[in-house]
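Shown here: the complex without one of its protein chains, the others still in place.
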Amino acid sequence: MTALLEIRGLTIDIARDEGPARVVDGIDLTVMAGESLGIVGESGCGKSLTMLSLVGLLPNRIRATAGSAMFGGKDLLKMTPGALRRVRGSEIGFIFQDPMTSLNPVIRIGDQIAEALIYQKGMTKPQAAIRAVELLALVGIPAPEDRAQAWPHELSGGMRQRVMIAMGLAGHPKLLIADEPTTALDVTIQAQIVDLVRDLKTRLNMSVVWITHDLALIAGLADRIAVLYAGTVVEDAPVAEIFDRPTHPYTRALLDSLPTLAGEAMSRLPSITGTPPEPGRRPPGCPFAPRCPLAQPACSDAVPKLAPVPGSDPRHRVACPIVIERAVA
Amino acid sequence: MTMIDTDDRPSGLWRDAWRRLRRNRLAVAGLFIIFGVVLVAVIGPWLSPYDFLSQNLDVRNQPPSASHWLGTDDLGRDVLARLMFGARTAFLVAIGVTVTAVFIGVSLGAVAGFFGGPFDRFVMWFTDITMSVPQLLLVVVINASLKQPISQWMEARYIETLNPIYRNSTLIDFVLVFGSMALISWPAYARLVRAQVLSVRNRPYVTAARALGLTNRIILTRYVLPNAMGPLIVAVSAGLGTAMVLESAFSFLGVGVTPPTPSWGNMISDGLRVWTNYPHLLVAPAAVLAVVTVAFNFLGDGLNDALNPKGQK
Partner (left out) sequence: MLAYIIRRFLIWVPSVLLVMLGVYALAFYGAGDPIKLIFLRAPGDVAYDPVKIEAIREQAGLNRPFLVQFGSYIWNLLQGNFGNSLFSGRSVWAMISAAAPVSFLLGLCSIILTAVVAIPLGMLAGLKQNSRLDYIILGTAVTLWAIPAYVAGPLLMVLLLVVLPEGSMPYGWGGLFSVKIILPLIVLSFQPIALILRQTRAAVIEVMSEDYVRTARAKGVPELVVALRHILRPVLTPVVTQLGLIMITIVNGAIFVELVFGLPGLGRLTVQALINSDFPVILAITLIGSFLVMASNLLVDLLYPLLDPRAADAKGAR
């Protein structure tokens, strides 16, 4: 397998009056061709910003200040806005969180999909309209010809998210980034959307990055999972490794807080004490140290680097010298 | 845990808004200008060596000079002194009108929005009416037709009682000008507050307050109205500026504050008669009025951005 996307040392800052605040601090991530990567973390850990920064969609006051993101031999972070525009949609497709607000209310659905085709694939309007209907059928929308003429407010949340997926796929991208696409949906619909994306991924042979805060949701979808905490990757491993041998204290805490059917009824779920640091108030050294049950004074000295975990899958890496020492011992 | 202290965080919506407002240079400039003019309105008439009323026919229509910084008018009165006293009139009118209009508008709007029903429909119908008539026309008609009978009545009362208060023509002016301007201004506030109340009324925290058994009055004053404060403050700051401009418009049409009480409006309207020969008599009051109106607008815009940070991303 070859690497489709390689992010190295990505840093993102928010410009504030008091000075810049760091939200993403030196992230390293790789997405292989045909792989699906899950990015897991609490809200505000920088998972969405990391992905938005790749295609130049960061909000106004937020900037990627260091690092590189190689995609198809080019550094996305160094591209001109015009070149980035051609990457968006045709090379990297996006699905966003809230389908209720992510569709333009005053443009018909078919036209919103066709737009991507017209500007990315150079199709004529009639061609694009036909293709839009095909795409609606592809994402499992019944009566696609009629739906193409519908306004966004006439569809349910699940249907709208399918439309979003159709739009994300319109340009036939190599990489589809799904930014918490199911958070705003009902649980039953969530599963349908997950199944749809998994199905489409194999049919269209693309890579998928699925951003979520819900570990359980992507267990069946991702090949590999990267756990983010306060703007850094703390653990990066194949999905089975994460669930069978969680190594970083934060990953473990996340897994412990998932309810299981096997557990004793009515027992309290363990939760992580404290709150993640705010941007600009990062503790020195390991950002998780203030909340970590294993923390030692040395943890605050330097930001730990990702390193392979001895004795497990070679792709399993963790950013915690303490657990690595223990694994060696 | 000590890393995540929360003590020195700027707490609360208002402090955040104040911080955002201070960042907006135009709004701060507006605030300073308004404070300056208020100061002049309060202490100005004591600062000036001239009285705004004293005429000196030897120095009529003089251009600005060292002794009369902004010149004199056709009766030899010092323009600067009149402008400074005009600031008093302007703020009296602006504050009087806005306070009256806000009081009527907020109470009717809040009650209408909160309780709904026939009262709501009546209030909305009434605001529709006042907002669907060319307002200027309405005010001018009211002023033009009521001034004479009221003056006559006051004169009659004076003859009866010899109480000098009935001789005060300024009083009539203010009552009429305040009254008619408030009459056309309150519906806007009523609608704004009603819309806010409607949007807040069914929010979960209000339902929760109701579930706790709080009375309507407490819910209205403690939960619903504070949420309407932001837009209301913005509307008031714009309304103050508008009231000043309106007063000058009425003076121009001859129904505002009557001379010799100086108002920027009647100074402009006097200046318009002679401006080809003595432009300073028009430019001075017009410029002052424009600067103050712009200041109110900048402040209003700044407040709007500060209190509704949505667009500030």
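Residue numbering begins at 1 within each chain, and the chains themselves are lettered A and B in the order written.
The working rule: a residue touches a chain if its C-beta (ideal position, glycine included) is under 8 Å from a C-beta of that chain, and two chains touch if they have at least 3 such contacts.
Note that the coordinates shown come from a computational prediction; the quantities given were computed from them, not determined experimentally.
Within the complete assembly, B:V245 is the residue of B:L83, B:V123, B:V245 or B:A306 that touches the hidden chain. From the options A:A64, A:L103 or A:M123, the residue with contact to the unseen chain in the full assembly is A:L103. The omitted chain makes contact with just one of the residues A:T11, A:S36 or A:S90: A:S90. When you scan A:Q120, A:Q190, A:T212 or A:T247 for touch with the missing chain, the hit is A:Q120. Subunit B residues in contact with the hidden partner, per the touch definition given at the top, are 26, 125, 128-129, 131-138, 140-142, 144-146, 148-149, 241, 245, 248-249, 252-254, 268-269, 272, 275, 279, 282, 286, 289-291, 293-294, 297-298, 301, 310-311, 313. For subunit A, the residues touching the chain absent from view are 55, 57, 81, 85-90, 93-94, 96, 98, 101-107, 115-116, 119-120, 151, 153-154, 164, 167-168, 170-171.
The working rule: only the chains that are shown with their structure count from here on.
One finds 52 Å separating the Cα centroids of subunit A and subunit B.
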